[in-house]
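Only a single protein chain was left out; the remaining protein chains are all shown in position.
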Amino acid sequence: MIRPGTFLQRAEGNTGRVVPPSGFTARLTIFSAAAMAFLAVFALALALAAGRMADRWDAALADTATIRIAAPQGQMETQTAIVQEILRTTPGVTEARVLPVEESRALLEPWFGPDLPIESLAIPQLIAVRTAAPGFDAQSLRLRLSAEAPGAVLDDHTRWRQPLVRAAARLRSLGFAAIGLIGATVAAMIVLAAQAALSANAQVITVLRLIGARDAFIARAFVRRFTLRAFGGAVAGTALGMLALALMPGDPATGAFLTDIGFHGAEWLSPLLIPPFAAITAFIATRAAALRRLKELT
Amino acid sequence: MIRPGTFLQRAEGNTGRVVPPSGFTARLTIFSAAAMAFLAVFALALALAAGRMADRWDAALADTATIRIAAPQGQMETQTAIVQEILRTTPGVTEARVLPVEESRALLEPWFGPDLPIESLAIPQLIAVRTAAPGFDAQSLRLRLSAEAPGAVLDDHTRWRQPLVRAAARLRSLGFAAIGLIGATVAAMIVLAAQAALSANAQVITVLRLIGARDAFIARAFVRRFTLRAFGGAVAGTALGMLALALMPGDPATGAFLTDIGFHGAEWLSPLLIPPFAAITAFIATRAAALRRLKELT
Amino acid sequence: MIALENVAHSYGGGELLSDMTHELVPGSFHFLTGPSGAGKSTFLKICYGELVPSAGRVHLFGQDLRTMSRDAMADTRRRIGIVHQDCRFLDHLPLSENIALPLLAAGRDPAEAADDLRALLDWVGLGSHADALPPSLSGGERQRAALARAVIMSPDVILADEPTGNLDWEMSLRLLRLLIELNRMGKAILIATHDLNLIRTAKAEVSARVLRISGRRLTTAGADL
Partner (left out) sequence: MIALENVAHSYGGGELLSDMTHELVPGSFHFLTGPSGAGKSTFLKICYGELVPSAGRVHLFGQDLRTMSRDAMADTRRRIGIVHQDCRFLDHLPLSENIALPLLAAGRDPAEAADDLRALLDWVGLGSHADALPPSLSGGERQRAALARAVIMSPDVILADEPTGNLDWEMSLRLLRLLIELNRMGKAILIATHDLNLIRTAKAEVSARVLRISGRRLTTAGADL
């Protein structure tokens, strides 16, 4: 069980003493904050990984195309030259690279084995093209190619891209939904815990009001305590979550999305937003609940 | 805000009346159960999708191998026949299928385009082999092949499989960890809410004990109420979660794992385990907490 | 029915009660007095087993407190009517249900005793408050309600801690008369009180003994009271 450290008690000062220091509402608040922060760290990691993967797909596919030139042995070089010339004058093409034989062979290897007699095959020449989204017009390039280099075929990967881009979009929204869901749950749990604490301490509030304590004095005692508890709990949960992620055996070699859940570089800073979020939520929730409750008393 | 329906009140009967009907602990219990059930539905869907993908990879790769025969035009058929004969007598091989030209061509198409003059190419003959894990010994098959059909090479996909199998294993454990995490959180939240309710109702317990109510009578009133609340909340949360999943735009066409989160067929029954789990947890937690609290009183 | 033998109690600090021996027999009527903080409530709590004394033996209806099971203790409590000094109720149930609660706990149907309940409420002057929730009652009304709850099961022993502290003299007499009535039916009565007038009035009607806690000891007050 996570308990408020002495630092919490010290941070509360003298006024805070009028609220009972521990008890079940304290545990409840701290635990809710910690559990939700822990889950939020994972959701955040998931969302970031999803975003990363979406970016990767977009970057890898959206701006690339391939031109395949199939021509009799003699005309291959001419046609390649023509295509290169065409690409040089096509708006939106940022790079065109004629694939050397080794690369074509590497692409084929899984199917034919390393001892493919590639020289003896009339395999097509491949040109990898990098394009810039707004200026590039695949249709007009296709027309020019068929007119000037009939052996060249443009493949702008649309067939592969469309579903992947759709998937990426859904993925992003899934990530955001998860974060929103967790955030709403944190907020609701803290609101409920604050209300629970206020109900449990109804007597404290009544006594304080009767001896002439102002609303601000009473509310402050509760708000301070709850904000600190939510913050402390969230810090603990976030730290645990980050630790768990850091200790998770990494395997980036596979490049698969699912094994890539975790934070990269500066992303490690993003979960640090969780405790302030929890604290602000607790502050607002407790303040509103306390003032509402106080309004019921004269 | 989710409120206990009248059915809950009716289910409690007469004894239940001794516990205050609503208030913040009721809301807290119901909300915790609902929120956690909602999250659990998603975690379950995630875990199941992870499991599905792991299975797919395993099935697709673990028990397959490819034999590639590169031989001069004339010897191709002989060697193919020899290899087929060898496979027929190899223990652990459950199926061997000579790939027709169309399939080889389909595999190559992404690289060479549809108008590849496949007949004119001396492309290797591919044989897809299905193996049964325990009996199959890749090493001895390789030795036999090199002795009897020197043009045949066995590719048992180890190179591709290893990282994917590793990834799949990690994926499965990730899924289980998520479910375990949520489950533990549900349990802890319910335990805390039950303790909160017992503390809030300390006076009820004291009064009942003083007027001669037996422990079982007092505990029953609380346990019943809490079990019903946790169950009701979890039913609501599970229903909402399942609804959200059902309404999520499906896109199975892409076949990508991440867009495949959801339940398939009989899997839709699995989240129905969540409410009983919540109810049992609440039952055990409240009973233990109530009896522990009662032990403090004489 | 309730027997204390060389009972002593301390709450951790010095000893509060020392070497007290006393027995409540059927038909007896006792008052318990002593300065505030002397240990009257503590003595009563020992009598009905809410507190286990630090030393000595307590027998409730023949059973030793230390060896009693929890269920036996609950069953015993049904034979003892208790008015606590700070009368506590189930704040969410109307007064009538609160007073009928001992019946429910004993597994009886409160509806059976509806007539008794009504007569009792009228006697303690709460007939018009049957549906009120306990927090809306006045201090004296709570005390009367607590007494009504203590006697509804017609228990063998009635222990009342300061039952008239917030009541006017007429109402105090009314409650006293109810207790005297019950005493005549053979119930044992023990009332902790500071109200000497009440004690004097009672002594005029029944043979009541007055116990006094002073200097940690239990003494019997003489006729000088």
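First chain written, first letter: the chains are A, B and C, and each begins at residue 1.
Convention: a residue touches a chain if its C-beta (ideal position, glycine included) is under 8 Å from a C-beta of that chain, and two chains touch if they have at least 3 such contacts.
The model shown is predicted, which means the values in this text are computed figures rather than measured ones.
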item	value
Chains shown that the absent chain touches, full complex	A, C
Sole residue of A:R52, A:R144 or A:R209 that reaches the chain not shown, by the stated touch rule	A:R209
Residue numbers in chain A that touch the chain omitted from display	14-15, 17-18, 20-21, 203-204, 206-217, 294, 297-298
Residues from chain C at the interface with the omitted partner, ascending	11, 33-37, 40-41, 85-86, 125, 136, 138-141, 144, 161-162, 165-171, 194, 196
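Definition applied: only the chains that are shown with their structure count from here on.
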item	value
Farthest chain (mean CA position) relative to chain B	C
Chain pair with the greatest number of C-beta contact pairs	A-B
Middle chain, criterion being Cα centroid separation	B
Chain centre separation in whole Å, for chain C relative to chain B (CA means)	62
Where chain A and chain C are represented by their mean Cα positions, the distance between them in whole Å	67
Averaged-CA centre spacing for the pair chain B and chain A, given as whole angstrom	22
Overlap residues in chain B, where contacts from two or more other chains coincide	none
Touching two or more other chains - residue numbers and ranges from chain C	none
